[in-house]
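== chain A ==
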Amino acid sequence: METVIILAIIIVAYLMMAAKRIASLVSAFRLQSFLLFVYTLIEAIKQRNTELYIVALLLFVLKVVLIPSILAKIVRKIKVNENLGLFVNVQLSLIIGLGFTYCSWIFSRMVVPQQEPFMAIALTASFTVTLAGMFIMIFRMKALSQTVGLLVMENGIFLLGASIAGGMPFFVEIAIFMDVLISVIILNVFVHRINKLFTHIDAGKLNQLKG
Partner candidate 1 sequence: MRFLVIFIIPVILGLISLCVRRIKFLGLAHACGYLLLIIASAAIFFKTVFLHQGLGAFNFFFLDGLSAFFLAVIAMVGFSASLYSIGYIQADIDKGILSLRKSQLYYLLFDLFLLSMIMVVSVNNLGMLWVCIEMTTLVSAFLVGFYQTKESLEAAWKYIIVCSVGIILALLGTILFSYALSLAGGPKSLNWTEMIAYSQKLDKNILKIAFIFILVGYGTKAGLAPMHTWLPDAHSQAISPISALLSGVLLKTAVYAIIRFGMIVNQGLGSTSYFSHLLTVFGLVCLVIAAGFIIIQKDLKRLLAYSSIEHIGIICLGLGIGGGIACLGVLVHIFNHAAAKSLMFFGAGNIVKKYGQHNMRMIRGVVGSMPFTGIMFLLGTFALTGFPPFALFFSELLVIVAGFLKGAYIVTGLLLFFLALIFSAMIYHFNRMLFGHAPKGMPRTKEPLGAKAAFVILLAVISISGLSLAWIYKPAVLIAQQILKGI
Partner candidate 2 sequence: MRIFFICLQLVLAVLLAPLVSGMIARIKNNLRMRRGSPLLQPYYNLAKLFFKGEVVSRTASWIFRITPFILFASSAAALVLVPMVISASPAYYAGDILAIIFILALGRFFLSLAGLDAGSAFGGMGSSREMFISGIAEPAACIAVFSLMLNNASTSPELLGVTGYPHLGTICAVLCLFMITLAETSRLPVDNQETHLELTMIHEAMVLEYSGRSLAFIEMSSYIKQLFWFSLLSYLIFPVTVDISAGFAHIGSAAVLFLVKLIIFSGIVAIVEVSVAKMRLFRVVDYFGFAIILGIVATVANFIGL
């Protein structure tokens, strides 16, 4: 059952790499967070420890409801044109996505000892999502895409954390969630300032500081 959800997460990651508009990017992120919530819920049921329930709930509140709404509010407020400004067109991005998955698969074979097949799949999925997040940050023009890229990388790592048998200590999870929330808020503050000062949020044009 978990492997199906993990595959779904990987597919949503490809979806994000293929997104041309900010709105579709945010909604794909919301979907991926929801799948992650389901995955943690299953994990919590299997291990029956109350902490994971709270973590799943927090994940749902934060990543499925709160953060995407903040992002959507920003997109509406900035009224910037929709498209993301791709450096790399969609087809090539998808091919690169496949490449990422293949590399992650080799990498996780290197890392995980033989006797843990499920762990290898979980590791591959989390690396793929992390690399996808990085890809979005590198090859998309808009500053907002960089924020979302960060959050996607965060999702990938959270998937890895959840799939480890014990998971991470409870209050560390809470601290990381609080941290993600604060960073999203601060990033939005800065996106607002960039929009106010530069009248565009095109990260590519922010290159005055050279040498």
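Heads up, the rule we're going with is that a contact is a pair of C-beta atoms (placed from the backbone, for glycine too) under 8 Å apart; a residue touches a chain by one contact, two chains touch by 3 or more; residues count from 1.
Selection criteria: all candidates are chains of the complex that A comes from, given by their letters.
Source: prediction; values computed, not measured.
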Result, touching chain for chain A in the complex among 1 or 2: 1
Residue numbers on chain A that touch candidate 1, as the complex places them: 107, 110-111, 113, 119, 126, 130, 134, 137, 143, 146, 150, 153-154, 157, 160-161, 164-169, 172, 175-176, 179, 182-183, 186-187, 190, 193-194, 197-198, 203, 206-209, 211
